[in-house]
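To start, I am sharing the structure in question, which I have written as structure tokens.
Note that one protein chain is taken out, while the other chains of the complex remain in position.
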Amino acid sequence: MTDRFNLYRFSSPATFYPLAGAMIPYFVAVSALFGIAGLWLGMLVAPTDFQQGEGYRIIFIHVPASWMSMFIYLVMAFWAAIGLAFNTRLSGMMAQALAPTGALMAFLSLWTGALWGKPMWGAWWVWDARLTSELILLFLYIGYMALTAAIDDVRRADKAGGLLLLVGVVNIPIIYFSVKWWNTLHQGSSVNLAKSSMATTMLWGMLLMAMCFWMYSIAMALMRVRTIMLERERHTDWVKKLIAGDEK
Amino acid sequence: MLEADNLECVRGERRLFAGIGFTLAAGELLYLQGKNGSGKTSLLRMLIGLLPPESGTIRWRGAAIKSDDYRADLCYLGHLNAIKEELTPLENLLAGARLADARLSEVEALAALEQVGLAGREDLACKYLSQGQKRRVALARLVNEKRPLWILDEPFVALDSAAVDWLAGIISAHLQRGGLAVMTTHQRVDIAAGALRELRLG
Amino acid sequence: MLTLIAAVIKRDLKLAMRRQADMVSAIFFFIIVVSLFPLGIGPEADLLRKLAPGVLWVAALLATMLSLPRLFADDHRDGTLEQLALAPHPLGLVVTGKVIAHWLVSGLPLALIAPVLGLQFDLSTEALLAVTLSILIGTPALSGIGAIGAALTLGLRGGGVLISLLVLPLYIPVLIFGAGAVDATVTGLGGEGHLSLLAALTFASIGFAPWAAAAALKIALE
Partner (left out) sequence: MIHWASFSDFLAMGGYGLYVWGSFGVTAFVMAIEPITIRRNRSATIIRLQRQLRAETRNAAQ
């Protein structure tokens, strides 16, 4: 009498676990290919920027990392919404598997932003709207991870974390615009990057690197979700069989 | 009136029970029994709609219990007293009724407190009362309770024998009015009911 | 609906009055934090005037947060929260009442004391008015958003620290517009724009936050 939503079958951990395992090498390989192509184009072929010299090459990781940090948060919120609406077990695991990678991306974005800012603006840190929002995003990631880690019952952790993600997603645009507005009111510290028309090689390099980061994030999330699945489903037959098989 | 079908409960990673079902009609009493940790309280929390079952359905008057209408017919007494230490017994009763959308006049509340043996302590903050007395404040709410379905978690715990008899009488009267009751208990207490059903977990 | 909200507010206010220590300690926290700043920064009037909006607002924010962990914890511990969740009306309404009550005992007193503390920073009359007004308008949003954090961390170990971690990033817009209103008045730009944005934030969070908090409470009660 399982008249459940059809999604439920696909999102059943027993089906998803081997599928994820099979997909990981492909994502890693594709990520590496994109990375090599992007680095070759960005680091070796792309010309010098006439304003920023060679320092601009940081964007080949800074921009992809920033994009991914925002994108991963949105994907987590998407999984959270699915999880709260359909009560699927997989959604919470996916959100939890994505969070550390997203936080790392936010960290990389801040780190490379600081290293870019020092030669360009003369300061490691400026209270620029984008940097500030990125910092707040990192706090949101940390808050999510702290909340889910503090709750012992995994169902409650999934649901509470999911709710927090949805609240966060509603707030991100408000936070972003308020910070932006605050920043323009307090002029002085903010140095706007002059809009330079980007050479097509640079653009391509950046897009390739973004694809590399994207595929990398998927691979990491899949790897992590497999561990989470084993841990959470340890009392089910399929995990027991799998573990017993590993023993030999 | 109250039907449960094929309920399954998973807490943490343990399956507490599965395939549990019962029906309960007007005037009937259901005793829930089982060892500690067999899921009695979890089943009660499913019946009051706070814990969604892993699978299975619960119906009240033929409709799923996820509605305000169901809660308007439901009275739940948990093992926590749900009284405020800073308020007096009278204030507790009145505030509790108000927040539960029940009509309760001050005269009725005072009469109820007298019935549970708290006459003279109506205006003393509950923090000065003993455990047993606090429990009586919580039970006083049942005196004027008109809602048809009572769900009681260990109602007889920490009561002396006179109070046990009094409570059994209150529950009997409720059942004779055509009410329903579901309760967990360790002690056997004689309660006159249309029919006595038992459900053993674990 | 309104009678229910009024009943919740009345009950929570009565409880707060019977246990004044909480309320008083939050207010003293506010007073002490604000008074510490001039001692740390030095007595130059110009500098103090410049820092006043930020200092007052950050202190108000922290003082509001101080009382958040207890917003639902007491009701949770003694079983009242279960009864509230079982009452035949949406839990969001009850939470709305609790949020308003929380503001009445935490935000409102801060708004009333803030102008007195503003005197320590040599603020003009208009600036003092802006301080009062912005805290008055902005703190309901803090109570509303804070309720979500309090509900999510209900019954967890180290809930107090966790609340700050969850709630502080969400408080940033309120802080920006609140302090901005005072700052704009001090610099003579006029704080109306900030105040209306602050009011918008407050209305949005009073309307939306209690329902999110109610959902979080139901998760915690499972």
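A, B and C label the chains in the order they appear, each numbered from 1.
Here, contacts are C-beta pairs under 8 Å (C-beta built on N, C-alpha and C of every residue); 3 or more make two chains touch, one makes a residue touch a chain.
Just so we're clear, the structure is a prediction, and the values are computed from it rather than from any experiment.
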Where the missing chain makes contact, among the chains that are shown: A
Identified contact with the non-displayed chain, of A:Ala20, A:Leu90, A:Leu104 or A:Met206: A:Leu104
Which residue of A:Ala20, A:Ile58 or A:Val167 touches the chain not shown here: A:Ile58
On subunit A, residues whose C-beta touches the chain left out of the figure: 43-48, 53-55, 57-58, 61-62, 65, 100-101, 104, 107-108, 111-112, 115-116, 118-119, 216, 219-220, 223-224, 226-227, 230-231, 234, 239-240, 243-244, 246-247
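One rule holds in what follows: only the chains that are shown with their structure count from here on.
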Most central chain, Cα average position: C
Rounded Å distance, subunit A centre to subunit C centre (Cα mean): 32
Between subunit B and subunit C, centroid-to-centroid distance (C-alpha), Å: 37
Residue list for subunit B, restricted to those that touch at least two other chains: 52
Footprint of subunit C on subunit B - complex, ascending: 45, 48-52, 68-69, 71-72, 74, 76, 78-87, 91, 95-96, 98-101, 125
Subunit A-touching residues of subunit C, taken from the complex the two chains share: 148, 152-153, 156-159, 162, 165-166, 168-170, 172-173, 176-177, 180, 201, 208, 212, 215-216, 219-220, 222
Of all residues in subunit A, those that touch subunit C in their complex: 136, 139-140, 142-143, 146-147, 150-151, 155-156, 159-160, 163-164, 166-168, 170-171, 174-175, 178-179, 181-182, 185
